[in-house]
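Dropping the structure in here first, questions after.
Some chains have been omitted; the remaining ones sit where they do in the full complex.
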Amino acid sequence: MGRIGCLHAANIRASAEQAELIAVADPIKKLASVVAKKFGCRMYETPVKMLRDESLDGVVIATPTQMHTEHVKLASERNVPMLLEKPIALKLKEADRIASMVGRSRVKFQLGFNRRFDLSYSKTKMMIMKGKIGKPILVKTCARDPQPPPEEYIQRSGGIFVDECIHDIDIALWLMNSKVEQVWATGTTLVYPQFAKYGDFDNAVAILRFRNGGLGVIEGSRTSNYGYDLRTEVLGDQGAVRIDNLRNDSLELLEAHGAMTQPCPWFIERFAQAYRSEIERFCDYVSQGGNSPVSAEEGRASLQVALAARESARRKRAITIRDERKTA
Amino acid sequence: MGRIGCLHAANIRASAEQAELIAVADPIKKLASVVAKKFGCRMYETPVKMLRDESLDGVVIATPTQMHTEHVKLASERNVPMLLEKPIALKLKEADRIASMVGRSRVKFQLGFNRRFDLSYSKTKMMIMKGKIGKPILVKTCARDPQPPPEEYIQRSGGIFVDECIHDIDIALWLMNSKVEQVWATGTTLVYPQFAKYGDFDNAVAILRFRNGGLGVIEGSRTSNYGYDLRTEVLGDQGAVRIDNLRNDSLELLEAHGAMTQPCPWFIERFAQAYRSEIERFCDYVSQGGNSPVSAEEGRASLQVALAARESARRKRAITIRDERKTA
């Protein structure tokens, strides 16, 4: 029951009309018991037991990425609809396995790209689909975290592209509605030189070329000490959409040296509505069916681009993304 | 179970860690049963029965203003902490009775001025208390509703100052931290001439003079066909704070004729966070005690100013607010 797991638990509990929180599982008994007590639900030490003993309509998997394959397997075998946290996996092979299990079992699967359910992002998608900006030419994203994760996490996070920018890569793919054919990326360690030994960066940028001729610019930072800074824009041949930082207040303090405003401090506040809507969308998907709101294939595609960006930055050359994987 | 009653019910249900929704009451059985079913709680046809049969830790009273005295009496007699919707009453005499009942019974009482719990407003209050803008000189509010209430409601609403601007008057009193000694107001019926026959206005403004020498400008509109427009600002001798319209998305559409943004469409979206926080604050008040977050006396003070504004606009002269009521 990490930060995101607890957030999902609270949102399930709050969306009481749609879903009931039955049980939580965590090998660290103390963590599970805190949540279980708070929300009045049962607790398990392992997902295996939970899935065996409970008859669940859906499960949220917010376990460490390394364990995703195992836990998707469990849920697939029991045909329990699942909401899997991002990234889908750390390796393309694992993503393929997950996509393959989900495909074969036909279990309902939704990947945890919460940003898709944010009002600004979903409105942008709608506007593009309605032709408001014409044909998309360029997508640009900016994601700056106020501080990096702990160094021990850096070692196994998959790197800035796989851990942080994968949200932006997913959004870029979704908004451009095309696949990426080539990636060029680079990064620096001007602030945390120690990240270099894990092949990681504190700041990084990537250029994407899409198959439809469109372009993408992905920018990620882990050193934005002035606060969380999250923006996206799409330029089309008829107009453009800019998603700027959201504010959760609307006040401006006017002092002799200037007028001051404050953006949302961090992703929890920025995406509070998106996390709630994501759960609601998952509930609708479970109860009403239809296409996956965010499919395993989409999760694989974003991972592939993120891995290509990492490789490009390490090898200092453009990486071409091959047409398709051989076989699932 | 009107619009606000249902909203409170949903928020109580969602804030599950703090409170449990036990029962709802409405003489229109159908309304009560919809809510009761949705949230899995009991229902009553009258508040009397509900308060008699249930052992409640708190009650939200969102009944028509004309019934406030009766319902506050019920809750006071049973010593059930209550959150009473605004305005406290339509007449000063009724407000006095409510304040008096609450005072004598020492029941916990919180008036439903939700705006106080909005992030922008609570931050503003904090900034002023911290001296960020120095001594407050002037408060200005603007509240424009996209459309007026139905004509039949207009007849018994108490008028634009009592029904709509009372929120702004409360905020003005709270931020200036002083009482009003004189009010000058006027209004028009340029858009809905039929409002004139009820002595009401579709657009109105008032100037307040505070006892501490400060000034206030209250502006209310029921004809803002371009959307909800809600702003407040305080000018101090060292700086100022402006609360502008909040947006619940952060996107901008760029087209040949300009860049377009959208504010929150209506008060439900604008104050979603405030309504949630109001319930949380009420729960804290019930469980932990302390001063009333919004007292009956404060409710009376805002009503007094609103009534003075109405009288000023009708009689076309300044109204001086006498020092104090005779007796509690």
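Read from first to last, the chains carry the letters A and B; within each, the first residue is number 1.
Everything below uses one rule, namely that a residue touches a chain if its C-beta (ideal position, glycine included) is under 8 Å from a C-beta of that chain, and two chains touch if they have at least 3 such contacts.
These numbers come from a predicted model, not from an experiment.
Of 4 total copies in the complete assembly of this structure file, 2 are presented in place.
Going forward, only the chains that are shown with their structure count from here on.
Subunit A maps onto subunit B through a rotation of 180 degrees [Cα fit, steps of 5, range 0 to 180]. Subunit A and subunit B have CA centres that are 39 Å apart. On the side of subunit B, the complex with subunit A involves touching residues 13-17, 38-40, 119-120, 123-124, 127, 132-133, 238-256, 273.
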